[in-house]
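A single protein chain has been omitted from the complex, and every remaining protein chain is retained in its original position.
Moving on, here comes subunit A:
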Amino acid sequence: MCSTLYSFTAKVILMMESTCLNSIKDESQVLIKKGENIKIFRVKKGRDIFMDNTKFSLDGAIGHPFGTTFDVVKGTLVKVANGSNKEIESAGKDTEGSQLKDNRDLYDLNSNQKLSKEEIERLKKDGVSGNELVEHLIENSLTFQKKTEYSKEKYIKKKKRKHVLQLTILRPTTRLLCEMYSKSAQKICYLRVDTLAQMLTYGNIHAGITVAVVDTCQGLVVGAVMERLGGFGQVIHLYHESIPNRTAVESYDFPVEMMKTLYSFPLNQVNTLTLKKATHEVNNECISNSDETIKDTSEQMDLEPDASRNVCDALIVDKNDISEKRTDVDSDANKLCEKSVGKNKTEGKRTHDESERKARKEQRAKEWKDARDLLERGQLDCLIIASKLHPTPIVRALMKFVAPSRPIVVYSQFKEALMDCGVSLREEGGMVNYRLSETWLREYQVLPQRTHPKIQMSGTGGYLFTATTLAKISVMTE
């Protein structure tokens, strides 16, 4: 059974290889990297984007492989020939005696640059390329030749960053998305790349497993887990507030088949979950992968629906009374739908929207049910929590759905929240191998004779709490 599942999903991987990995297409999500600056865009034929105060179209990138570098020339992308960069880098190099120079005769004066701001602007308007402009700046700098070789290099680099709009288009990956979000870390609860890396390894995330992820980091953790599952297995996103915010997941541009492995379940329904006894407990080598197990459990559960699902079903069936029947199950998402409906007054449109809304509601109820069935089997292979919420109640509510001898990984920006988690879980029992940790990441500038740690570093990437679950019954009785 595993092998058939794998061969099916192997096709997904191959599809990914062919559709996503190699070349940039219309509608592709792309990361545009210019120096340290990374931004995400969706390629749309004929549409201009803004970056660094410049308007340009990405049409020129279509058909090129990811990892291609382009110059922005008159609002379009032009592929940079390989190796053309090296020439400019070495332009200002003089080998004789540069070591002997120092800055004792250099003064910080505006008159050091003979070109005025207006003249520079005019050159730009005349269509002088960025690299040519940098050459002009060097020629007209009174101090450039007096600088040391290192200082010249730095000058060129600085001017190029300002005047040359050269960018590389990359395929979105967890590594690059982390780099992108590091500039606005508050969006992802200050989760840093090395911390996320620890979460994925300590969670033993690999193909074929079922993972529950509580994520208020724009779905970055959900996306990272999905990337590691590669279409094999399931991810359940337990979301806070009314609609799952998964901006980051969209950025990955996962193929449709892979998106089918993503389930959603609202956190405010977690207390309605009840652990279901597995229908057959045999030495099934791959319980978590077995399609049959899923079907069996869901069939069994159809016979004993619980209260909240009844409410759900009622909402779907009763199309006239929807607004009256709204309970706390119904979240703000519906109100949003409602609002959009309210705007359309015409009768025909109304019925159309009504059926659309009904379809959407049905769709969501089905999604919830699928996620519920997965959770209630109690065979989760990993629980990951990365949120701005206090983690202790979430862990305590969900740990019973995790299979024995599996990792749970909890992230928080604050150590104290995880300390509470640790103390509380130790009291409750049922886990071992508790660990509260923090990683420290230092980057280096490596250059001949100038190697040193980077001047700026991240002060915190947050904290992690990890533990391993135990077999339930044996713990209770002994």
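Just so we're on the same page, a residue touches a chain if its C-beta (ideal position, glycine included) is under 8 Å from a C-beta of that chain, and two chains touch if they have at least 3 such contacts; residues count from 1.
Here is the rule we use: contacts and distances are computed from a predicted model.
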item: The complex's invisible chain, by UniProt name, from "Ubiquitin-related modifier 1", "tRNA (adenine(58)-N(1))-methyltransferase catalytic subunit TRMT61A", "Translation initiation factor eIF2B subunit delta" or "Mitochondrial import inner membrane translocase subunit"; value: "tRNA (adenine(58)-N(1))-methyltransferase catalytic subunit TRMT61A"
item: Hidden partner chain, touching residue among A:28, A:131, A:166 or A:469; value: A:469
item: Hidden partner chain, residues of subunit A it touches; value: 2, 6, 10, 13, 16-17, 21-22, 65-69, 82-83, 168, 173-175, 178, 193-194, 196-198, 200-202, 204-209, 227-232, 281, 283-288, 381, 403-407, 415-416, 418-419, 422-423, 432-444, 446, 448, 451, 463, 468-471, 474-475, 478
